[in-house]
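Structure first, then comments.
All protein chains but one are shown at their positions in the complex.
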Amino acid sequence: MFEAIFENVRQKSPLVLSVTNYVTANDCANLLLACGASPVMTDEPEDAVELAAACGGLHLNIGTLNQRTIPAMFAAGKRARELGRPVVLDPVGAGATHLRTETASGLLREVRPAVLRGNISEIKALASGESAARGVDADAADQVTEDRLREAVDFVKDFARRTGAVIAVTGAVDLVADGERAFCIRNGHPILSAITGTGCQLSALTAAFAAANPDQLLEATAAAVCAMGLCGEIAAGRLTREEGNASCRTYLIDAMYRLTPADLEQGARYEVR
Amino acid sequence: MFEAIFENVRQKSPLVLSVTNYVTANDCANLLLACGASPVMTDEPEDAVELAAACGGLHLNIGTLNQRTIPAMFAAGKRARELGRPVVLDPVGAGATHLRTETASGLLREVRPAVLRGNISEIKALASGESAARGVDADAADQVTEDRLREAVDFVKDFARRTGAVIAVTGAVDLVADGERAFCIRNGHPILSAITGTGCQLSALTAAFAAANPDQLLEATAAAVCAMGLCGEIAAGRLTREEGNASCRTYLIDAMYRLTPADLEQGARYEVR
Partner (left out) sequence: MFEAIFENVRQKSPLVLSVTNYVTANDCANLLLACGASPVMTDEPEDAVELAAACGGLHLNIGTLNQRTIPAMFAAGKRARELGRPVVLDPVGAGATHLRTETASGLLREVRPAVLRGNISEIKALASGESAARGVDADAADQVTEDRLREAVDFVKDFARRTGAVIAVTGAVDLVADGERAFCIRNGHPILSAITGTGCQLSALTAAFAAANPDQLLEATAAAVCAMGLCGEIAAGRLTREEGNASCRTYLIDAMYRLTPADLEQGARYEVR
């Protein structure tokens, strides 16, 4: 199934608009190119609205949100939503500051994104309205581990039901769920958490996968999560003893460039609950 | 000829000011350092005007244009123009949105850049006032190919005559022309289109080459285009079967760092029409 989904990305080469942070924008663009999509980025509301109408999918990311980018995200998000383009929201640092929590909550409510992708602390902050995150990384206490998996699956399905979005929570085990089904994904490598923006890159990738597979949003999101994790495994596997997170960052995008739909089909490790 | 032009860049180490997008700013800065120039970047109008007076050349790039950077580009552009510093305009996404088309047209009219560098869709949008581009990549239908080369050369020379700028159109074949002569350049490699910002990097490089060779703008621009294409060939040639666009991005800048003026003279592949 993931083979056909990825094949669609490579074939259709969807135009993905990102209204995103400047810290990891370059990696998002190169990852989109690596998967076969075509990136375009803006933070100006007028420009964002016009590009939202032209794009196949929209990636909204609040990593360096500010008074210009917030209106651009709302405006582009609403326009894309009206036109039926899938919107992926990445609520970077939700729970860490009021502005982040409120902006992400507002986007969730007013744009109603097709997919919400974050770490567990961000998703919990949005689900509960409470704040517990420290910076932009997930709290250790929140981590989805094997022994808390059942509880986490229930939480994510419930939140998906309430929001109408596919929810992707990434961590040691990744969960991708709508109200009915949850993919529990075991691709990935710990070093990815030492590379800035792997979450942002995954959100951008998810927008490409969703844009090329608008009728299978749950599966497209799960495929993107598996693809990113698999590329992380490949990248980590290439590291020599002198190399670290910076080389791994390069190898991660390289791996996506070389990944075939058949590789993804074969390498994806998940179960559906 | 290109040997002496590149030698001037290495010797004079021009200060190049970029008012550019945040997606590829880091690569532009590292490529400028690799060629021997010194980069400085800003997007604040007041700061931009003062730096424009200090710089040897100015790179204006509308890739993530907004209500702060647009005035900064106009102000810096006019100041640099008054002082006789070469200005290179990169109209990223002209034709894709009204704001981009109008901003690029306005800069072309009011700043009168020494060099205009874009893909064929962007340049056609500016020449015709019409929009056809999808995102920031050139439309396949617009591509300059061998069998449409003569027509493209005429178009570019004509637009150069009308604007007074050297026009550089990059694609499968690159064209660099003023009103009289056109360099048809066959350096480069297809993988460059899978690396975000190779166009932006070329525009920044062109500003460095023009700054160091202000009396030979046509040749300096052609030399920059050949140098970038040649480095793309070298970079692509280094790729192993595991590597892709991300490694190529690194190798491209590495290649510029190692490129000698004699390498450029020997590797440049072009004819003048």
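Per-chain numbering from 1; labels A and B assigned in written order.
We take it that a contact is a pair of C-beta atoms (placed from the backbone, for glycine too) under 8 Å apart; a residue touches a chain by one contact, two chains touch by 3 or more.
On a predicted model such as this, the values are computed, not experimentally measured, just so you know.
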Candidates A:L99, A:A127, A:L149 or A:A172 - the one touching the absent chain: A:L99
Given B:E7, B:D43 or B:D263, the one touching the chain that is not displayed: B:D43
Residue of B:V153, B:A211 or B:L252 touching the missing chain in the full complex: B:L252
Contact residue for the chain not shown (choose from A:V19, A:L126, A:A152 or A:I195): A:I195
Touch residues of chain B, complete complex, unshown partner: 15, 22, 25-26, 29-30, 33-34, 38-44, 46-47, 50-51, 54-55, 68, 234, 238, 249-258
Absent chain, residues of chain A that touch it: 21-24, 26-27, 63-68, 93, 96-100, 134-137, 194-197, 241-247, 249-250
